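For reference, the structure I am asking about is given below.
A single protein chain has been omitted; all remaining protein chains appear in their positions.
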Amino acid sequence: MTAILDLRVQTRLESPGRSFVLDVCFSSATQRTALVGASGSGKSTVLMAIAGLLPHVHGHVRVANKVLLDTQHSIDLPARERGVGLVFQDYALFPHMTVEQNLAFGICRLGKQPSEAERDRIDALVRQFDLETLRGAWPRHLSGGQRQRVALARALAPQPHVLLLDEPLSALDAQLRVRLRHELAEMLERVQVPALLVTHDLSDVEALAQSVIHLDKGRVVDSALMESSV
Amino acid sequence: MTTSSSRWLGKFTLLAALSLGSAALHAQEVVVSAAASLTNAFQAVGQAFEKSRPGTKVTFNFAASGPLLAQIQQGAPVDVFASADQETMDRAAKANLLAEGTRADFARNTLVLIVPATATAVPQKLADLGNAQYKRVSTGTPSSVPVGRYTMASVQEAGLTAALEPKWIYGESVRQVLNYVARGEVDAGFVYRTDALIEKDKTRIALTVPTTTPVSYPIAQIATSKNAALGKDFIAFVRSDAGQQILDSFGFSKP
Partner (left out) sequence: MLTPLWLTLKIALLATLLAGVVGIALGWWMSQRRFAGKNFIDALLMLPMVLPPTVLGYYLIVVIGRNGVLGQYLDRWFGINLMFTWQGAVIAASLVSLPLIYKAARAAFEDVDGRFLHAARTLGAGEFEIFVRVTLPLAVRGITAGLMLAFARAMGEFGATLMIAGNLPGKTQTLSIAIYDAVQAGNDAQALWLTLVISAVCVVVLVVSGRMLQAKH
């Protein structure tokens, strides 16, 4: 089984009052992988390192046969070239842009008018994530579920090789979380992109992932395949 | 006398002495507002005055005559006012600010044209200022500074008003004009001879400028002065031989 995700990242993890070394090494062959651990174990840091948003990261990162980082061979792609889609904990939708503009951000660059093909892609995304009525809406007027759809659509707009989700459901209350977990599972099924999902909630893992990696204090302590995916 | 009553008497005496003393101190101070051109000369006059009358203190307030008048009009507690031209004193008289019969002329001055010591171009006559090499010429703001008025009258007399109109750089006082020339910020400036003597190293006198009216300095007591006696004494001192000698040493002439 060829690995979809294959990485070793080493970096220093700094947080108020704490500082320790992150040394994570794993590879995963499943389409959807979960990264779990207690808070402060370094899960989000791993995502940031994969996305290229952290300085001073050593090691190698290979995603779906694309090398993003290889310190030994002096390869270190800047974040904008890595083709990594990132969904943040509270979605981080651009508050000063409409839903459509948020989606288009990953497709159209500054000063360029969207081409025919690009406009088609935006329309396809809108349809796929059921955002037709929300095109001109402002993020602050959207519900939690709507924001999740927009965040996912936006991350997928530039057609990334991998999707990283940082605790996508933890900001929600219990009831909403159950409903959106279903929605998220469905959406992840539909998109063909491999996903790495960070969470501390084991129910998320059961519903969404096919394999699990366990982190503790900056190191991998366990990894396993979910029974349902075998 | 018993100890307690003598102590009480002692305290009373001390209190009385202090209050009388402070009243006396108050009576021995005189506030003089004088034109900027009088700065150095009057400081020397003040020192001599204080020496001749131990226990007195002269407080000076130097600025252009116009602003000094404005301050007095606003109620500044001034005892004596000395201006650099008759016009300012006339305005004070018109506003009923002067004490009757205290006005007198005490000195005269000369208007000169100076250039920076490092200047390569030195005007031989007033009309030379119209040449292109003199881009900036300074004098006092005519509306409030006497030296500016003397200058404008002389310039008009010489028919150079139009030629010099775009070149004027106005100073707040004659001393600021002097400063501009000394620093080389302007190509030439109109000041009094007494001012030019202050900055002998950094400026040179190009020529003496004839004025349409004599540069005459009047002095007077302010009507609302609380130190009339001392004010009168100060004016008398300025006009006395001692005072006139000091003024002479700074380049002023007799009134």
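Observations on the structure shown:
Labels for the chains are A and B, by order of writing; each one numbers its residues from 1.
Convention: a contact is a pair of C-beta atoms (placed from the backbone, for glycine too) under 8 Å apart; a residue touches a chain by one contact, two chains touch by 3 or more.
Small disclaimer: the values here were computed from a predicted structure and weren't measured.
Within the complete assembly, A:R80 is the residue of A:H56, A:R80 or A:R190 that touches the hidden chain. Within the complete assembly, B:I169 is the residue of B:I169, B:L207 or B:A228 that touches the hidden chain.
Against the chain not displayed here, chain A makes contact via residues 48, 51-53, 78-82, 84-86, 88, 92, 94-96, 105-106, 109-110, 154-155, 157-158, 160.
Although one chain is not displayed, chain B still touches it through residues 64, 66-67, 69-70, 73, 91, 136, 141, 143-144, 168-172, 183-185.
One rule holds in what follows: only the chains that are shown with their structure count from here on.
Averaged Cα coordinates give chain A a centre that lies 81 Å from the centre of chain B.
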